[in-house]
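Notes follow the structure.
Left out: one protein chain. Kept in place: all the others.
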Amino acid sequence: MAKPIVQRKYTLSERIYLVEIIKGLGLTWKHFIFNFKASLKPGPHTVPTCWQYPWDRREIAPIFRGEHMLSLDDKGREKCIACGMCARICPAQCITVKKGKVKEGEEEKYAGKFYPVSFEIDLLRCIFCGFCEETCPKNAIVLGQGYELAQYESKECVLTKDKLIENYRSALESGNLKPPRKKVPVAGAKEKKPAKSKVQKKTEAQEA
Amino acid sequence: MGPVKQRIANEDYVTINVGPSHPAMHGTLRAIAYVSGETVLGTDLEIGYLHRGVEKLGENLTYHQFIPITDRLNYCSAIANNVSYEMAVEKLMGLEVPEKAQLIRIIMTELSRIADHIVLVGILGVDLGAFTPFFYLFIQREEIYEIFEWYNGARLTNTFGRIGGVEAPLPEDFEERWSKLKKGLDKAIGETDKLLTHNRIWMDRTIGVTPISADDALNWGFTGPCLRACGVKRDLRKDEPYSLYHQFDFEIPTGKHGDVFDRYMVRMIEMRESVKIIDQAFAMYKELGPDEPLMAKVPKIIRPPEGEVYHAIESPNGELGFYIKSDGTDKPYRIKIRPPCYMIFQAFDELIQGEMISDLIACLSSLNIIAGELDR
Partner (left out) sequence: MNDWTIAIIKVVFIWSWTLLIATIMTWVERRGSALIQDRLGPNIAGPFGLFQPLADGIKLFTKEEFAPKHAHKILFTLGPVLFAVQAFSAYAVIPFGDKIVINAKEIVLQVADVNIGFLFVLAVGSLAVYGFVVGGWGSNNKYSLLGGLRATAQLLSYEVPLGLAMLAVCMTYSSFSLREISLDQAGTFLGFLPNWGFFKQPLGFLVFLVAAFAEANRVPFDLPEAESELVAGYHTEYGGMRLGLYLFGEYVNLYTLSALMVTIYFGAWHLPYIDMSAYLSPFAYGIASFVVFFLKCAFFLWLFVWVRWTIPRFRFDQLMGLGWKSLIPLGLLNLFVTAFFIQISL
């Protein structure tokens, strides 16, 4: 395979290395002076492009896909009905749900008829894709803004239900809750009539 | 004895291992260089250190679940992979994606093209000793990541788009973010140009280093900027227009000799062309109302009809193609990915014969070999 021979004629200012080098030096000098003056200001965030973590944190978008949480409704009941949709759709298969039926005395704790006896998310497998949040019919599992997920032992990286609810409570306190996802308009979708309940259908049948 | 060793059996050489973990950061590849003095006589290449069985995973996941896996192929420009895969499945199912969704896809793909080219130019500078343009460019890449974060929630591995469309409209502050980013990009690319392009040290290091003729490049299967640097004007966005690219006005830069300098210049000019495309696409986007559909009508469980399809898009690295064979169930029978840098990396041994060790590093940098895509 013959390699092409490349030749290029250099202009005079390119041949003497110095002209371009001095131009480059001028450019870096401008950056240096700007940053030097900025670094003398007080406060952690002095140079505009440098965030001094952990004293200075960048603003995270409210829709950031970080650490998971199981939400409660406004009466304080757990929303999750242990349907298992999130575990089904997870590409990394990191969610394990065990279903249990709500007993008679425990209605203030759970919103639905079923509740998760155990709900575990293995953070070491999760790829933070957000499919579980998207597919949950009750908006129970939500991906929050936590990104500081490092632990010393791998056991602590498996989030249990208590930890997930605790995440929700701390997000509620700090006001970082994500608004629920808006449904995306679909092409060719007809206007859906509101669904009729059983009582309504019975009265219509009786009237007819 | 492998072919390389047979070829150089009569020469006096030393084996140098540019090993899987080396400071020239290109992912995990191994190049065993046979060197005589400073001249490289041949290289044995070893890949597969980042093989994760992506294609096999695809056989056990549904079409929707495979989208986050495609993110991790070319992780510098994750959105291009997502879009390519989704378009392949839509072609198989015969879906028509609404216009607003296509515009969003184009805007995001071009942004990730800019991000990928920034990585290449920055890392090429670092490998050749110019450390500062890397920082100036990567600050702009952070701004691009912020746009992705405010659109989707994730910065690097955004699971962008769904089969049939996209999952959200552009955020409300996109316009001001984009105008700020445009100014920043212009300044950063201009500064990199000033520091590098006419600097004789840079030109000596990159002009005439590992050139390749257009015929040889086509024979090896080159696509993308590496092929355009040889003078072949081939770009899937103009030659086989997909999506709405036929409506936009942009140029295809080509080089002449296919050496490191041409590959670098082609990418610098392509970044500016992408900015133009995003401007035009966003102007079209603003004219569409907020109620325009963003998804085509897809069933809850996607079961494409039996058949096979191949669809490729112009990803920042070249022609990224997906071949999907479906047997009527909800999981694909076989997904095959055509990674652009696999074909380009084949030519590395021929390119590097007779050059020096420093050129080996420069060439490896300029080919934009991303191990995630190479090994899948």
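All chains are identified by letter, namely A and B, in their written order; residue positions are counted from 1 within each chain.
Assume a contact is a pair of C-beta atoms (placed from the backbone, for glycine too) under 8 Å apart; a residue touches a chain by one contact, two chains touch by 3 or more.
Here the structure is a predicted model, which means the values were calculated and not measured.
S.K.: One chain is left out of this view; which of B:73, B:88, B:130 or B:170 touches it in the full complex?
M.R.: B:130
S.K.: Just name the one of B:76, B:181, B:196 or B:277 that touches the chain not displayed here.
M.R.: Selected residue, touching the omitted chain: B:196.
S.K.: Can you say which of B:281, B:320 or B:361 touches the chain missing from this structure?
M.R.: Missing-chain contact among the listed residues: B:361.
S.K.: List the subunit A residues touching the unshown chain?
M.R.: On the side of subunit A, residues 21, 24-25, 27-29, 31-32, 35-36, 39, 46-47, 49-50, 52 touch the unshown chain.
S.K.: For subunit B, which positions touch the chain that isn't shown here?
M.R.: Subunit B touches the chain not shown through residues 14-16, 22-24, 38, 125-132, 135-136, 139, 195-196, 199, 201-202, 204-205, 356-359, 361.
One rule holds for everything that comes next: only the chains that are shown with their structure count from here on.
S.K.: Report, in whole Å, the distance between the mean C-alpha point of subunit A and the mean C-alpha point of subunit B.
M.R.: It comes to 25 Å between the two C-alpha centres.
S.K.: Could you list, by residue number, the parts of subunit B that touch subunit A in their complex?
M.R.: 61, 64-69, 96, 98, 132, 136, 139, 142, 146, 149-150, 152-154, 157, 159, 165-169, 191, 194-195, 198-201, 203, 207-208, 211-213, 216, 257-259, 291-297, 350, 354
S.K.: If we count contacts the way the header does, which residues on subunit A are in touch with subunit B in the complex?
M.R.: Touch list, subunit A to subunit B: 1-8, 10, 13-15, 17, 20-21, 23-24, 27-28, 31, 49, 60-61, 63-65, 89, 91, 127-131, 134, 143, 182, 184-189.
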